[in-house]
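Structure, as structure tokens:
Every protein chain but one is kept in place in this view of the complex.
When the chains are written out, they are named A and B in that same order, and each has its own residue count from 1.
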Amino acid sequence: MSVMTLAQALNGALDTALDADDRVVLLGEDIGRSGGVFRITDGLLEKYGENRVFDTPVAESGIVGSAFGMAIAGLRPVAEIQFLGFSYPAYDQVINHVARIRNRSAHRFTAPMVIRIPYGGGIGAAEHHSESTEAIYTHIPGLKVVVPSTPHDAKGLLLAAIEDPDPVIFLEPIRSYRAVKEDVPDIYYTEEIGPARVERHGKDITLISWGAMMKETRAAATALEEQGVSVEVLDLRTLSPLDTYSIISSAEKTGRVVVIHEAPRTGGLGGEIAAVIQEQALYSLLGPVRRVTGWDTVFPLKRSEGHYLPSVARILQAAEQTLED
Amino acid sequence: MFSLINPDGTVRDRLPVTLEEMRALYADMVEARTYDQKCMAMQRQGRLATYAPFEGQEAAQIGAAAAIRSDDWVAGTYRDAALMWRAGYPWDLLIAGRTGDERGGKAPEGVNVLPPSITVGGHMVHAVGLAWAERLQGSDRVALTSFGDGATSEGDFHEAMNFAAVFKTPTVFLCQNNQFAISYPRSEQTKATSIAEKADGYGMPGVEVDGNDVAAVLVAVREAAESARNGDGPALIEAVTYRLGPHTTSDDPGRYRDEAEAQEWRQRDPLIRIRILLEKAGGWTPEWQEELETRAAAAIEAAVATAEALPLPTVDEMFERMFAEPTSSLRQQLDEAGT
Partner (left out) sequence: MAKEFRLPDIGEGLTEAEIVRWLVAEGERVEADQPVVEVETDKAVVEIPSPYAGIVLQHGGAEGETLAVGSVLVVIGEPGESSVPAVPLAPAEQPAVASAAPIVGTISEVAEDLSAPPVEALETGQVKALPIVRKLAREMGVDLNQVVGSGPGGRITREDVLAAVGAAAGGPLPEPEPQPAPEPEPEPAPAPGPQPEGATQPASTEDVRRPMSRLRRTIAANMARSWAEIPHVTTFDDIDATRLLEIRSALGARYELKLPLEALVVKAVIPALETFPEFNATLDGDDLIVHGSHHIGIAVDTPDGLLVAVIRDAGSKGVLELASEVRRLGEGAKARSLSPDEVSGQTFTVSNIGALGGGHGTPIVPPGTTAILSVGRAQEKAIVIDGELAIAPVMPLSLSYDHRVIDGGLGRRFMALVRENLEEPALFLAG
């Protein structure tokens, strides 16, 4: 057991995976010599050599397409795309090939690969670097999309993703890389892809979120609890497939739900969650499912970031409205 | 341009291919053409969905497939039925694919041929990954990827060529330059003098080959494959050929090309020159031709019957094909869909 940040837990996961399975290889821009722009792959080239860890030319489609071929031919590639906003050149490879090969070949060829992608805002980065467009991946059949918010989950989910016989988009909340830490086992372990984690149990209201927004969600929950409200907090962890069971159970229990995500509102996962709740738990609802989200604007540059990202205050406002319903 | 057998069936130089090999290649091309004609007819009979014929490109495809090993990887396009078949993919699966059945994508075990890529230009980079993985795992398999002149304009062609050279993957890039990307002529697809010379820009060897000369294609691909197998990295082969038929059964080439040009290329039909060559060498008789045609027709008819006997796919299969195990939401949806 060691206390680790999210970044360290991910590094540890990759180290563990490379050690445990010869088929695992890493590829991406600046991941080898430089250890990755966020140091997630730090030390791995030195430890495992240039036949396991590959620096590549600047070519996202090439990276994902090659990883795809590797996966079909028996390896377990973990490809890194440097930022979610740069993944779009590879999007064709992801949705037209990676997500489909099992279907296209009736199980004959499969793509057991992971595409790791740092994402999310609140880091004051240049344009394009703060994207949270997870919905374009969750909408695609044949893909799994995973987002850890804690170091423990990060390591366990990444190892599970690497083990998974199907492709996984592994989104890493940049803002959380070094901002959370906890005890993480040094051994090989996995967290199941799919089930959400009930971080707090409560009966008055449910807050659902994932990724970096868990920080604000937790703070809001604490503030509400100080006011005597019993808050249930769900960390979804897997965005696709959605853990509808946990979502519905919680909605039935509290009757009040607020979903928080930094991704833009329209077409965001909050809509999908609200749809599921009203389909399956309508008569438990004491008020509408509210969504606290990023706006339908281009993610702004640093000086306007405060206008965009959901704040604790906005979450509290939505929660209070819901409690008054 | 590298060639061994002239359009009139005469040989430039000594042929580094045996008579038996030539007869086998010819027999394969006859069967391939039979398949192509049958599919065109079936489409006109309403029994096949849109079909993309390869008439005129038999030498490029059969020659290339014959040049690689049976366990090598092949990643081709929707026009590469002859290539895929010669590499081990059964006719009946190819037909099933064209009737709109995913089971047509299920290559037999041990046949490392991917289902045809429908998107243009997306699959070359797959052959890079496949070859790379083989080398990393210590095997000497190579990956052959086939694509057209149009595909060389796609960004992923560039990324694939670059990665292959940088990582020295044992990938053979076979461009079947059939002069058209639907209606767009090769002369406008790129201002490079040849597609083969693009290889220079990536630091790999490139060679232009008479794509209608099955022996030349065989020799060129074999050389590139063996080179790759020995660890010398990738190569690009441009097989210059002509698409005698339409882009697909939904296309009318009369709208964008001169019939006279197509007729001219018919004089350079890949089958004709080999028949003449074999006849001169005592390896062809009309009886043998008839035998070949009969055998080919029987094989194709049997494949058609097998494909057409496939029962309709069930709704379950659609849900079960997404992952190794369907997720709970897929199971729920299947419940809904099944009622």
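We adopt the following convention: a contact is a pair of C-beta atoms (placed from the backbone, for glycine too) under 8 Å apart; a residue touches a chain by one contact, two chains touch by 3 or more.
Predicted model, so just to flag it, every value in this text is computed and none were measured.
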Touching the absent chain when the full complex is considered, from A:Val114, A:Leu285 or A:Leu316:
A:Leu285
Touch assignment to the omitted chain, from B:Met1, B:Val111 or B:Ile182, lands on B:Ile182
If the missing chain were put back, which residues of chain A would it touch?
282-287, 324-325
On chain B, residues whose C-beta touches the chain left out of the figure:
37-38, 41, 43-50, 99-100, 182, 246-252, 254, 307-310, 312
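Keep this in mind: only the chains that are shown with their structure count from here on.
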Gap in Å, rounded to a whole number, between the CA centres of chain B and chain A
40
So in the complex, which bits of chain A are touching chain B?
23, 25, 51, 54, 56-57, 59, 61-62, 65-75, 77, 89, 92-93, 96-97, 101-110, 141-142, 144, 165-166, 194, 241-242, 244-245
Taking the complex as given, what residues does chain B use to touch chain A?
73, 75, 102-103, 105-107, 114-115, 117, 119, 122-123, 125-134, 136-137, 143, 155-156, 159-160, 162-163, 166-167, 317, 321-324, 327-330
